[in-house]
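Below: one structure, written as structure tokens.
In this view, the complex is presented without one of its protein chains, the others remaining in place.
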Amino acid sequence: MSLEAHLQQAVLLKKVVDAIKDLCKDVNFDCSEKGLQVQSMDSSHVALVSLLLRESAFSEFKCERPTSLGMNVDSLSKILKMCSPSDTLKIRWQGGADTVSFQCEGGEDRIADFDLKLMQIESEHMEIPEQHYKVVARLPSSEFQRICRDLREFGETMQVKASKEGITFSVQGDMGAGNVLLKPREADKLEDKVSLTVHEPVTATFALRYLVNFSKAAPLCGSVELGLGPDAPLLVKYDLENSDNGHMQFYLAPKIDE
Amino acid sequence: MSLEAHLQQAVLLKKVVDAIKDLCKDVNFDCSEKGLQVQSMDSSHVALVSLLLRESAFSEFKCERPTSLGMNVDSLSKILKMCSPSDTLKIRWQGGADTVSFQCEGGEDRIADFDLKLMQIESEHMEIPEQHYKVVARLPSSEFQRICRDLREFGETMQVKASKEGITFSVQGDMGAGNVLLKPREADKLEDKVSLTVHEPVTATFALRYLVNFSKAAPLCGSVELGLGPDAPLLVKYDLENSDNGHMQFYLAPKIDE
Partner (left out) sequence: MSLEAHLQQAVLLKKVVDAIKDLCKDVNFDCSEKGLQVQSMDSSHVALVSLLLRESAFSEFKCERPTSLGMNVDSLSKILKMCSPSDTLKIRWQGGADTVSFQCEGGEDRIADFDLKLMQIESEHMEIPEQHYKVVARLPSSEFQRICRDLREFGETMQVKASKEGITFSVQGDMGAGNVLLKPREADKLEDKVSLTVHEPVTATFALRYLVNFSKAAPLCGSVELGLGPDAPLLVKYDLENSDNGHMQFYLAPKIDE
């Protein structure tokens, strides 16, 4: 057995897959003793998706030697729809096999399994250089999703402007111009907080259609982290419940005004 | 500042706009010291929409001189989707400006605003003569909506027949003929009541597609008032929560049988 990975809750992988479903068609799951990793450009080769599921996220994890398993994201999503939220999930791959097996159990008397055909996907390994962001903002992930969706109605492009006073999301279009301003906000629950770490104020502009897709990862984590720098790609990051277990990251290059 | 109007609950304007969204494309908001008013034919020039938001509906209202602000209803609806149900709304227009500003606040740490471009809309001011209806019926607005929707499945035209005994909504079509009869009904809550004030029994016929659209205003008020007269337009009226604050009225000419 070259890979054996058990998740206590199948729903974790389900949320991960749903989060990238509208961005990527086929992806490589890079397996190593450290866990599972996906790095992929979105279908239009503009945004970068980076998932890390550390071995600690699994109740059992064994990977004999590093390997890349290419899967169709849509198929994966259909397989995971067979799992109930509380089901456990076992992923198994025998070295050399052309299928990977997903087995999902809810109690002892219901077992659903699927042998998914693997694909050869050309993998362009990307080195993501560690960034030192001028601004790191943390806000409720549902709020971020709502802002992206609301502003998407008015235009294609969103300007983000962050300073110590707050973070403003702006749009301009045929109907007029709109802004949503969030000020830093204390709260009991981490996911209700708005916090800003500002080394230098930043203003940058991004394509809304990607942000709308990134923000669909909201079910993964109550809060989202945005990393901003001048002329740097935007980082949109969701921790997996326990941040030690990994994260889902999206990167998007800024739009440069002519 | 030529207009400054604050609503305690943005949701009121949201419901109003949703109620006319499927009928009118662009409308003039006529502002005066009395409040805001919309009078508009529907896009097919068959039905008449008449909205009155009295200044008492606003927590603050100032209008220096009467003016007409032309807006696209769909844009307005998108702007108001940015407001949460409990948000406050501030509408501002500076004399002469070509945009009107909507600012929606939920607490102090989230402010969404939008500057909507104004439009020139030819306004045909209509005098709606005070009618003395032969029948005034009051019924639950959700019931009215359901009847219109259900009967719409069977035909294009609805006959309304009202007497002291009750009000009957009828339809005829290829599948057959159907009726819904409501009898006067006492109830604790006003919105559950069915009451009929009948000076003279009335029978009249109307195009269902408009009634279905009117009845979408149900979220504005738990009960709806129908005014009927022989050969007179039908009145469909929704009070704004507190009826002193205004109302939403629809008028529809009857169909004359040949």
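Note that the chains take the letters A and B in the order they are written out, and that residue 1 is the start of every chain.
Going forward, a residue touches a chain if its C-beta (ideal position, glycine included) is under 8 Å from a C-beta of that chain, and two chains touch if they have at least 3 such contacts.
No experiment lies behind these values; they were computed from the predicted model shown.
Trainee: Looking at the full complex, which residue from A:Q8, A:T99 or A:Q172 touches the chain that isn't shown here?
Mentor: Hidden-chain contact among the options goes to A:T99.
Trainee: May I ask which residue of A:M82, A:A177, A:A232 or A:A253 touches the chain that does not appear here?
Mentor: Of the listed residues, the one touching the omitted chain is A:M82.
Trainee: Just to verify: which one of B:C63, B:L182 or B:V198 makes contact with the chain not shown?
Mentor: B:L182
Trainee: For review purposes, identify every residue of chain A that touches the missing chain, sorted by number.
Mentor: Interface residues of chain A facing the absent chain: 72, 75, 78-79, 81-82, 99, 108-117.
Trainee: Could you pull out which residues of chain B are in touch with the chain that's been left out?
Mentor: 143, 150, 153-154, 166, 174-185, 194
As a convention for this text, only the chains that are shown with their structure count from here on.
Trainee: What's the distance between the Cα centroids of chain A and chain B, rounded to whole Å?
Mentor: About 44 Å, centre to centre.
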